[in-house]
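Of the protein chains in this complex, one is absent; all others appear in place.
Per-chain numbering from 1; labels A, B and C assigned in written order.
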Amino acid sequence: MDYVLKIECKDEQGLIYRIADVVFKYQLNIIKNDEFVDPDKSRFFMRAHLRGDVDSGAFQGTLRAMLPSDANIYLSPVRKKNIIILGTKESHCVGDILLKHNSDDLNANILAIVSNYDTLEPLAQKFDIPYHCVSHEGLSREEHEKRVLEVLSGYEVDYLILAKYMRILSSVFVRHYENKMINIHHSFLPAFIGANPYKQAYERGVKIIGATAHFVTNDLDEGPIIAQDVIHINHTMGWKEMQRAGRNVEKVVLSNALDLALEDRIFVYENKTVIF
Amino acid sequence: MDYVLKIECKDEQGLIYRIADVVFKYQLNIIKNDEFVDPDKSRFFMRAHLRGDVDSGAFQGTLRAMLPSDANIYLSPVRKKNIIILGTKESHCVGDILLKHNSDDLNANILAIVSNYDTLEPLAQKFDIPYHCVSHEGLSREEHEKRVLEVLSGYEVDYLILAKYMRILSSVFVRHYENKMINIHHSFLPAFIGANPYKQAYERGVKIIGATAHFVTNDLDEGPIIAQDVIHINHTMGWKEMQRAGRNVEKVVLSNALDLALEDRIFVYENKTVIF
Amino acid sequence: MDYVLKIECKDEQGLIYRIADVVFKYQLNIIKNDEFVDPDKSRFFMRAHLRGDVDSGAFQGTLRAMLPSDANIYLSPVRKKNIIILGTKESHCVGDILLKHNSDDLNANILAIVSNYDTLEPLAQKFDIPYHCVSHEGLSREEHEKRVLEVLSGYEVDYLILAKYMRILSSVFVRHYENKMINIHHSFLPAFIGANPYKQAYERGVKIIGATAHFVTNDLDEGPIIAQDVIHINHTMGWKEMQRAGRNVEKVVLSNALDLALEDRIFVYENKTVIF
Partner (left out) sequence: MDYVLKIECKDEQGLIYRIADVVFKYQLNIIKNDEFVDPDKSRFFMRAHLRGDVDSGAFQGTLRAMLPSDANIYLSPVRKKNIIILGTKESHCVGDILLKHNSDDLNANILAIVSNYDTLEPLAQKFDIPYHCVSHEGLSREEHEKRVLEVLSGYEVDYLILAKYMRILSSVFVRHYENKMINIHHSFLPAFIGANPYKQAYERGVKIIGATAHFVTNDLDEGPIIAQDVIHINHTMGWKEMQRAGRNVEKVVLSNALDLALEDRIFVYENKTVIF
């Protein structure tokens, strides 16, 4: 059996020794191990890929007794995570995830696609993924989110993937899925927060455009960043050409961020990410 | 004799034909030719590298008669431009330009280095470049700029290169060198405008950092962008590590922007650049 | 009506003037124009996007009379090109093209998918694209290619897209589709020519991997390069991780090359490409 162990706590002398000691006593093999100490915050982060048979309650109990009282311990068998995709009308990110899933290149089960339009339904049908259209027409944000939450409540989900979901989420909604919602924003944040970043980029006359995958928090486009990338552009490109070229970056950045999440490689700490 | 011809005017049918006609009649050879029409603004841009002997006044006069009345025509023999470097304390961008100049890899004469500190003087001396230290200590911005302008007035200069010059310039100063001052800003603008962008980047937790070379206008870090580039970073880097890694990007982006300016490849139009 | 005009010929004084003259006389508007003269070969390349109504035979005839006798003139209305995809078993490049086509983001009609396996048939069916499985089992290369050519002969095709088609093509086959077959090779050529470039890359211990889109010629992986890109990798990645990460580069590079071909932006000359 393979496990991912993640530990985050205040830094102290001897932490690695104590953890290695427990791992050793439980006869677990360390396949891969990464550590990081934030020198400013004196904060310790560790992710280990372990192999062996273990009573996971006992193991965590022993660990906890050895660690500072503020320690966050996460232990999970290596398994396929369950995700739900939220989309609106654009298909490139949703389609990319569906394709990877279809060719068994995604370490996740796609439980459903939820959208405020029916535009993406034919695509979902091609890949036999349940589709829930929850229109926002005529509804308050509160009411619409309530209906979306009802749909979601029917599933046991590890991550919600906002694959160009163009609705702003309220803090009520966000609270339900803290550090479980990954959004792709079509700019290299913090540049061009908000609506139509390609138009903003065009008007500013930048020479690079990009995309940012981040966890969703209450503040629009302000959540912890997971992955970013850019491409070079030039004066011949209007904002629609930028948008078109940007789609390739968006889908690749989202896909990379999703992989990191699915392999339990991300720590969120003080609105930043530590990624192993 | 080689010339660069730059034309910018409103777009009309037959422009290329009319220009090619004049060039042909003056028996000039077109070595290289680039055109661009901005579809939104219906604006025509052309840069040609011409070879031949020509009465440049007559040639421009004939051209002007053929072009829309709003045409900007620039004709210059291909020659080494004269630049002055403005610096403060950091040496990596200044040094990079000095090195390129020293190995005859810069198509410019460096007339002088002007700084508000004496920190860079030993470096200037190594390369036999006149150094003017104009301290801002105890002076108002107005008074300091007046003294800098006095120093600059002794030189005939094509471009001022702000190679990490850490003073904000007033609109009075900027007016003297409109579209002639190139600044390197140590972020991928418009992200992290203003002071200490690396610290801002660190606090935001971005996964890329970058640099932007732009013409200086009245609005801080808002001028027309010439060149940008980024590098990927990760959670192990504090802001000083980012700053150190960023220096390589800063100097390369500034150097690339400078090359473009020295070869008369840049048009500035509505706070953007068209670059051939 | 919109046209793309491409001209390639030996360079001479007055070429642009002569061409602009003809374009002007036929009352065509130049929407976009690019030129390049190869200084080593003294070769002239021009691509213009023209608008207007024209007798295309007469226009080309007049042009030809004005140009050097070796001129290649290509005039085509702007239209959707017809493509056929050749694949084998891997689905990421094929799927990416299908998705773009499905969201009307590809300027082409996909006439069919041809493969030596039936692996990709379910994917083709999802998107209602005719699928021809031409197995190579038990056949000589000559015999297999003959059967593929028979299938292809039923279509009028502008480009064959080899989207991870893992068969080497004979010169007989290549001759049928000269400069009409675009292949994606999973390395930054000319590094790692031939089989399993990711394994080669892993064994060499490189720190970047990449992909190359090129026209297919008789020499394996030696054809004119259209587009290339790379990503950074590190020692933690085995060749299968490289392969997985490389898929994103492969599909984006192929997609970019395909766009350039579909917009008639590529000249092939002496085993290189000039791209506007």
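Quick notes
Note that a residue touches a chain if its C-beta (ideal position, glycine included) is under 8 Å from a C-beta of that chain, and two chains touch if they have at least 3 such contacts.
These figures come from a predicted structure and were not determined experimentally.
Among B:N29, B:N82, B:N179 or B:N248, only B:N248 touches the chain that is left out of the view. Only one of C:Y3, C:Y165 or C:F188 touches the chain withheld from this view, namely C:F188. Only one of B:K41, B:K80, B:K126 or B:R175 touches the chain withheld from this view, namely B:K126.
The missing chain lies against chain A, touching residues 13-14, 16-17, 20-21, 23-24, 29-37, 39, 232. Against the chain not displayed here, chain B makes contact via residues 90-92, 95-96, 99-100, 102-103, 105, 123, 126-127, 244, 247-248, 252, 255-256. Residues 36, 38-40, 188-192, 204-208, 210, 224-230, 234-236, 238, 271-275 of chain C touch the missing chain (whole complex, contact as defined above).
Simple rule for what comes next: only the chains that are shown with their structure count from here on.
Inter-chain spacing, taken between the CA centroids of chain B and chain C, is 37 Å.
As a whole-number value, the distance joining the C-alpha centres of chain A and chain B reads 40 Å.
Multi-chain contact residues of chain C, defined as those touching 2 or more other chains: none present.
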